[in-house]
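All protein chains but one are shown in place.
And then chain A:
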Amino acid sequence: MKYILILLLAWFSLPVNAQSDRNRPVYTVGVVPQFAQRKLFDIWQPILQALEHELDFDLELVGSPKIPVFEKKFLAGEYDFAYMNPYHMLKAHDSQGYVPLVRDGSRQLKGVLVVKHDSAYQSVADLNKKIIAFPSPNALGASLLMRADLVGLHDLEFFPRYVQTHSSVYLNVALGQTEAGGGVLSTLQKQPPEVREQLRVIYETRGIPPHPLSAHARVPEEDREAMRQAWLKLAKTEAGRQLMARIPMYQPIHADLDEYLPMREWGLDRFYIVE
């Protein structure tokens, strides 16, 4: 009789044990609002859930509605892990000590300068004193890198017009509203054929590695490393690779801060508008 009671007790206490992940630490993961929240959630939540299986801690996806708000938050160090563009990451590193963990190794981030296909412009120098469209002042590839090159490298005098989105840039150039426009290859390739046919790339900026997933300095080393390894491990699975390709991160590799440092010399701060 006693043995039965003990067995029953042991059996009933098992489910309780299974729920003891309340004891696991939770880290917040902040993602830059490149897309709408729903889409962000749709992309990142499965990845984080998959990662949790490999980790001793839980991951909570957090976001902000607007990029400036996001910027303020990461500058305040509100996120344990954060995914943002390299320029933000450098600023975050400088203010909070964020370090990059993993990044896409298959591509480089660079801006492209497009003109109307039947226009006479062949090089950057032809665009002297012309109106050039950019998405927003703070768009990394299309606007910051581009303007840094145009001014820093080519010493070009031009009139920027901020047209809110990459698609707008291409349309403005295609319709002849501006002489040229700054964009990135990925968005250019996503344009419908009738827009792409109207455009011609005349210049590509210097490139930098793409967006890393970074960790705040306060996250312990072993957890940081665990995160990195879990990420890379997940990336090796077919399912994991497909999930990560949506970020987009096609070939996750180990990320190093040094790879991003050359960007400091390009004087991007000058072109960035703090809101």
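To be clear about the criterion, a contact is a pair of C-beta atoms (placed from the backbone, for glycine too) under 8 Å apart; a residue touches a chain by one contact, two chains touch by 3 or more; residues count from 1.
One rule holds in what follows: contacts and distances are computed from a predicted model.
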Per UniProt, the name of the complex member that is left out, chosen from "Electron transfer flavoprotein small subunit", "Pyridine nucleotide-disulfide oxidoreductase/Reductase C-terminal", "diguanylate cyclase" or "Acyl carrier protein":
"diguanylate cyclase"
With the missing chain put back, one of A:Y162, A:Y250 or A:Y272 would touch it. Which one?
A:Y162
Which of A:V151, A:V195, A:L232 or A:I253 touches the missing chain? It is A:V195
With the missing chain put back, one of A:A174, A:L188 or A:L243 would touch it. Which one?
A:A174
Mind pulling the chain A residues that touch the left-out chain?
133, 161-168, 170-172, 174-177, 194-195, 198
